[in-house]
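Complex shown without one protein chain; remaining protein chains in place.
What follows is chain A.
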Amino acid sequence: MSCWQTIQDYGLRSLGIGERLLPREDFTLCEQVTLIGSGLLWNIYFGTLALLAGFFLATALAIGKGARNRAIRVASTWFIFIFRGSPLFIQFFFAYFAFLSLKSVSPIFDPFTSAWAGALIVLFFNTAAYSGEIFYGALRSIPKGDVDAADAYGFSGWARFRRIIWPTMLRLAWPAYTNEAIFLFHATTLVFFSGFPAWQQRGDALYYANYFADKTFNPFVPYPILAGYFILLTLVILGLFGLINSRLNRHLPKEARRRLKLRVNIIR
């Protein structure tokens, strides 16, 4: 079987398109690369959607944590504490079993017991909490002069937030937020190891890498392939976030622009 044939058969295997049976023996390098790459689609799906949705909730949480209203402040603080203070792995397990129990109460919770919705919700809340804390820190370090100047120009309410505070917050938070995005994508590999079943063996990249390592008892091929894919993914994220970063800082002279760099790791 040629490699092109393998790609046609297994390229979209993780979505259930193509050949159903996974290879059982005599695994070729091509099969491993194709299947692990096909699993990466799930990682991209989880990461992208959670990041996009989490961004808005994170902004709300950051404002909520700094709000004058006590109820809102306490609620946001607790939300952030719960999701940042406990391991994501346990959160997945807890959510899965919670949805499983809720399923018997109402069929609305049916989709949440499968990974595509249930795990996505957990990742969404989790990244919202982590980014919310980053944004909150950025909100607190907005230069006082910026806000004073906005007041002097007669900005208030929504316009002041939208035009002055929010962009400055994003500028300050962006390097840390880039890190958060990278580690969110890394965290997506936990999904299929934490209760959520991989229905019809449609798993993510680590699921397939683990499958091959189990079958061949040779970790030295599938895991480096996985590592290669993730390094590529990390570079793509860095590139995209770098573009946004330069757009956020486009008013600054070139030398004053801070370059994005990876800092200390955060995993959950």
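Things to note:
The rule is simple: a residue touches a chain if its C-beta (ideal position, glycine included) is under 8 Å from a C-beta of that chain, and two chains touch if they have at least 3 such contacts; residues count from 1.
In this text, contacts and distances are computed from a predicted model.
Selecting from "Amino acid ABC transporter membrane protein 1, PAAT family", "NitT/TauT family transport system permease protein", "NADH-quinone oxidoreductase subunit NuoE" or "Cbb3-type cytochrome c oxidase subunit", the unshown chain of this assembly corresponds to "Amino acid ABC transporter membrane protein 1, PAAT family" (UniProt protein name).
Among A:T178, A:N210 or A:N245, only A:N210 touches the chain that is left out of the view.
Touch with the chain that is not drawn comes from one residue among A:F56, A:F81 or A:W199, which is A:F81. Of the candidate positions A:A115, A:A150 or A:A187, contact with the unshown chain belongs to A:A187. Think of the hidden chain as still there; on chain A it touches residues 25, 81-82, 85-91, 93-94, 97-98, 100-101, 186-187, 189-190, 193, 206, 209-210, 213, 215-220, 223, 226-227, 230-231, 234, 262, 264-268.
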